[in-house]
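One protein chain omitted, others in place.
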Amino acid sequence: MLKSTRNALIGATLIGAGFTGHAQAETTLNALFMAQAAYSEADVRAMTDAFAKANPDIKVNLEFVPYEGLHDKTVLAQGSGGGYDVVLFDVIWPAEYAANNVLLDVTDRVTDEMNKGVLPGAWTTVEYDGKRYGMPWILDTKYLFYNKEILEKAGIKEPPKTWEELAEQAKAIKDKGLLESPIAWSWSQAEAAICDYATLVSAYGGKFLDGGKPAFTTGGGLDALNYMVTSYTSGLTNPNSKEFLEEDVRKVFQNGEAAFALNWTYMYNLANDPKESKVAGKVGVVPAPGAAGKSEVSAVNGSMGLGITATSKHPEEAWKYIVHMTSQETQNAYAKLSLPIWASSYEDPEVTKGQEELIAAAKRGLAAMYPRPTTPKYQELSTALQQAIQEALLGQASAEDALKSAAENSGL
Amino acid sequence: MSALEIRNIHKRYGEVETLKGIDIALESGEFLVLLGSSGCGKSTLLNIIAGLAEPSGGDILIGERSVLGVHPKDRDIAMVFQSYALYPNLSVARNIGFGLEMRRVPPTERDKAVRDTARLLQIETLLDRKPSQLSGGQRQRVAIGRALVRNPQVFLFDEPLSNLDAKLRMEMRTELKRLHQMLKTTVVYVTHDQIEAMTLATRIAVMRDGRIEQLATPEEVYDRPATLYVAGFVGSPPMNILDAEVNASGLKLDGCEEVLPLPAAFNGAASAGRRVKVGIRPEALRLAAGSGGPRLAANIEVVELTGPELVTTATVGSQRITACLPPRTALRSGSAHAFTFDETALHLFDPESGRSLRTE
Amino acid sequence: MERQSPLFSVFIHASALLLAVVILAPVAWLLIMSISPAADLSAKPLAWWPSDIDLSRYRTLLSAVENSAGAAFIASLLNSLKVAGMATLAAVIVAVPAAWAVSRTPAVAWSLYAVIATYMLPPVALAVPLYMGLAYFGLLNSVFGLALVYLTILAPFTTWLLKSGFDSIPREIESAAMIDGARLDQILRILTLPLAAPVMATSALFAFLLAWDEFFYALLFTSDLRAKTLTVAIADLAGGRVSDYGLIATAGVLAALPPVLIGLIMQRALISGLTSGGVKG
Partner (left out) sequence: MTGTWISTRAWLLMLPLLVVMTAVIGWPLVDTVRLSFTDAKLVGSEGDFVGPANYIKVLTGSNFQRALVTTTWFAVISVAAEMVLGVLAALLLNQRFRGRTALRALMILPWALPTVVNATLWRLVYNPEYGALNAALTQLGLLDSYRSWLGEPGTALAALIVADCWKNFPLVALIALAALQAVPRDITAASLVDGAGPFNRFRFVIMPYLAGPLLVALVLRTIEAFKVFDIIWVMTRGGPANSTRTLSILVYQEAFSFQRAGSGASLALIVTLLVTILAVAYAALLRKAAGAS
C-alpha cells in the first residue's frame, strides 16, 4: 500500500516535472457552501476572491445550496468520484461522514498555533471519535433577539433571563395589544426546528441520547417540547412559526412584527442595517434564556466546519483554501456576520466595535453551547424529531406520545 | 419468350391465405388485367410481382429470371399506384426523373429522358410544379410518366384510374391504350372496373378469393364466362341468372311454365333432371316480334332510360330479369311482353361449383 | 347556429373573464414580484403594484461576473440548454428509425408499446441503480449523464409522436421510391424525413420542454455548476434561505420564458400533438 502510494507519488512528480516547463498547471477546486446564512453568498465570494488573488494558480468554483440540500448534495456527490473538494458541514454530520468515509481526517494537518488559538468549544464542531475532520468556520449558536422599542412600550425593563419570564413578558406585550403574537421561531419541518428544540433541551437539562439510546422522551427533552407547545397554543408564538425557517424569522423580526426571536448570530447586524430593516437600532440580543433552577443560559451548537472530501484530487490545495477561509484575518474581517473561532479576536476592538452587545451575549452563549447528538443515524433521528415537534404543535399527539414515537422511528 | 411468369404463388398472413396458387404466364407486350372485387388478392399479387411483399410459396420470373428475394429496384419493373404516390416535396421533373437519378444516370441524359416523356404525356409545361399544384389528371400523367421514363420490362398499375372522375377516367383509359399500342411493353394492371378490363386488356385474369376464376381474352371472358362469378362480374348490367332444371324438352325455368331450348354447346353436360343455373345477358334479350325463336313471357315492372339504351326489369314467373333494349322501344311498366334471344346466348352453370357446363 | 339569450351571453362572458383571471393572475403576480422593490414585497398590507420598477434582479441574475450569483444562474441555464438540447437531439435520432420501423412494419409494434409502458415507472424505482451506474461510469454530475437519462424519458414519447407522423405519409410513396431504385437511407433523406419535418419539429419541441421541466433526476444526479440544471437551481433558491422573494420570482420568470414562448408560438402544433396523443391513446 505504502509502496504503491510512493510509486504513484513519484510518477506524479515526474509527470508534474514534465509540465512545469510549460505554463503553471492550474488547479481547480470545487467548494460547496450554503446559500445565505451567517456569511452571505457575496461574503464567501469575496473571501474566495482574496484567496484567488494570493494563489493565482488555484481556481475555486463555488456552489451554494440551501441548508436542506447541503447534506444530501455532499453525500450524493461522493458517488460521482470527485464532486467537491471542499465542503461545508454542520456540527451534526461528522459522525455520519466519518462512518461513511466522506471526509478526510485532517488531525495531523492542524498546527499547534491553530490548536491553541481556536476556542476549545469550536473544535467540537469538527470532531468525532477523537479525530478532526476539518476546521470550524462558522461559530454559531442561537441567541434571543428582542425589540427594545416594544419592550419599552410594554414597560419591560430587562430582557428575560428564563424561558418562563419570556412567556410572561410576551403575554404582557400581547395583552397590551402591541403585537398579536410576540415570539417568532423557526419550527418548520426542518433542521431549524431541532436547533430551537435543542436550545430548550439544554435549558431544561435534558439529554438526547443516553448510552446510544433515545433519552428525550422524559425530563428535559419532554419539558422542552411542552414549553414549545404551550407557547404555541397560548398564542404567544407566531402561529406561522411552524412554517418558518431562519430567514422568515428574520423578516418578521425586521418588520417589527416580533418582540422576541430566536436566531443565529448573523441576524444581529442584518437587523440593525437600516437598508434591510425597520427596527435598526432597536435590536437587543442576549443569550437564550435558562430554566429556573436548571440553567442560567441555554445555547445550541450550530457551528459549521469546512472539510476536505475523501474523493478530492487536490487535498493540499483544498487545505490551503480552508486555512485561508478560517484564518483569524479573514474571520475578523467578516466578524459582523459570524463571530470568529479565534479566542483572541474577542478582545480585538476591531471585531467588537459596534457589536459589543452581541459579543457580550456570545461570551456567555458560546460557553454554554450544547451539542446535538453525535450519531451516524443523525438524519433519521432528526427527521423523526421534526415530525414529533410538528405533531405536538399541531395537537395531533401529546408531547409525550409524539416523542415516544420519534424514539421508535429514530432507528436507534 | 415469356416476359413474366407467375408460378403457383401462395400468400399467407398467419391463418388467412389470401393467394391460393396463382399461375400466369405473360408473353412480351401483353396487357394483363387482374380483375376482381376488393379483397380478392389482386393487389397482393401485384405487390408480390413488384417485390413489395414476399410470397409464402411459389416463384416469380421476370424475363425468365427468378426474382424471388430480389429487391424491387432490381426487378426491371415500374409501378403506378392508385394514390399516384408522387413525391410531394419534389418537382414534377424530379418526380419523373427520380428513378434515373437513383440509378445515377447523368443529368443531361436524364433531363432529355424526362422531357421526352413529358412531351409524350403532354405535361411539358408542368415540369417545374410541385404535385400539390396539379389537377388529378395531371398527377396521373406524372405518375405514368415516372413509370414510362424508366422503360422497364414490365409495367405494374394498381387501380391507377380509380381516383379520377368518370370523364377523366375515360380519357386516361384511352390514353393508356394508345401508350400501350405505341410502346408495346408488358403490363400488369389491377382494377375492379370491368369496363377498364374489357377495353384495355389483351387478357383478363378474373380473381376471386385468392384464385383465378378465369384467365382469357376479354372476348372470351364476356362470351364464354368460365364461372357464375365471372358471368356476374363482367358486363353491366350483370348477366341474368335463372334457376332451371333440365328435362327432356329443354330447360324448364323454376316458377313458371317456360321451357327454353338446350343450347348445343351444353349438350353433353346436362342430363335430364339436373338442376342448373341459366345465364343470359340483358343485352342479348330483344322484344319478341314474330313467333320465331325461343320466347320468355315477362311482366314489365320498371323501365329506365339511360340514354343509349332502355333498361327494363321484369318478372318471368317468380324470377326477375333485366333486359337492355333499344332506347325508343315502347314499353310501359305493368304491361306483359315476351322476350326472345339467340339460342347461343344462353350459358349453363353448375349450381354447386358455379362452373360453366360448356362442353366445347 | 344556436341563438343565445342575452342572459346566457352575459354568463358566458363573465365565466370567460373569471377563467382569464384564474389563468393570468398567478403568472402576473410572478412578473410583478420580479420587478417590485424588496420592501414592497414584505409590506403589510401588501403592495400590489410596485412603488417603482426594480429591474436590478434581472441584471443580477444575467450578469456573468465570475463567481457571482448571476454566473451560477447562467451556468445552470446553459446546463439546462445543453442537457435538454442533447437529450432531444439524441431522442430524435433514435426515434426516427424506430418510429419508421413501427409505422411500416406493424409486426414490431409491440416492442414500442413495451418501451412506452416505461412511462408508468416512477423515477424513484430506477434512481438507486441509475445513481450507482452513473457513478461507476463517472457520469454523475455530468450533462452527458443527465442527458442520457433524459433520453429514455424523451425517446418513447418522441417515437410515438413520430410514428403517427409517419403513419400519415402514404407508404406508396416509399414503395414507389423503392421501385425507382432508392436505398432506404435515400428514401428517408430525400422523401420521408422532409415530409415528416413538421412532425419532427413538433416532437423535438415537446421533448425539449419535457427535458427542460425535469427535476427529480437532475436533483439526484447533478450537484454543482458543471451540470446543475435550472429547475434544481430554482428549487435551491426557493428552499427558504433566500430572503428576497423578488429574486426567486425573477429566476422563475427567466426559467419559464423559453417554454412559455415556445408554447405560445407553437400553440397550434403543440395542441394537435397533445390531442393526437390523447385521441389515439
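Per-chain residue numbering starts at 1, and chain names A, B and C are given in the order in which the chains are listed.
We adopt the following convention: a contact is a pair of C-beta atoms (placed from the backbone, for glycine too) under 8 Å apart; a residue touches a chain by one contact, two chains touch by 3 or more.
Please read these numbers as outputs of a predicted model, since none were measured by experiment.
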Residue of C:37, C:123 or C:194 touching the missing chain in the full complex: C:123
Contact with the hidden chain (one of C:143, C:173 or C:249): C:249
Residue of C:95, C:169 or C:199 in touch with the missing chain, whole complex considered: C:95
Touching residue (missing chain; options A:120, A:239, A:281 or A:354): A:239
Where the missing chain touches subunit C, by residue: 1-2, 4, 9, 12-13, 15-16, 19-20, 22-24, 26-27, 29-30, 33, 41-46, 48, 93-95, 97-98, 100-102, 104-105, 107-108, 111-112, 115, 117-133, 148-149, 151-152, 155-156, 159, 184, 209, 212-213, 215-216, 219-220, 230-231, 234-235, 237-238, 245, 248-249, 251-252, 255-256, 259-260, 262-264, 267, 270-272, 274-275, 277-279, 281
In subunit A, positions touching the absent partner: 68, 71-72, 75-76, 78-79, 100-102, 180, 188-190, 239-240, 242-244, 248, 251-252, 255, 257, 379-380, 383, 386-387, 390-391, 393-394, 396, 409, 411
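Assume only the chains that are shown with their structure count from here on.
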Partition of the remaining chains by touching, absent subunit C: A | B
Per-chain CA centroid nearest to the all-protein CA mean: C
Per Cα centroids, the chain farthest from subunit C: B
Whole-Å gap between the CA centroids of subunit A and subunit C: 38
Subunit A and subunit B, separation of their C-alpha mean positions in angstrom: 92
Contacts with 2+ other chains: residues of subunit C: none
Subunit B contact footprint on subunit C (complex, rising order): 170, 172-173, 175-183, 186, 190-191, 194-195
Sites on subunit C touched by subunit A in the complex: 42, 44, 67-69, 72, 131-132, 134-135, 138, 140-142, 220, 223-225, 228, 236-237, 239-243
Of subunit B, residues touching subunit C in the complex: 50-52, 71-73, 75, 77-79, 81-83, 85-90, 98-99, 102-103, 146, 150
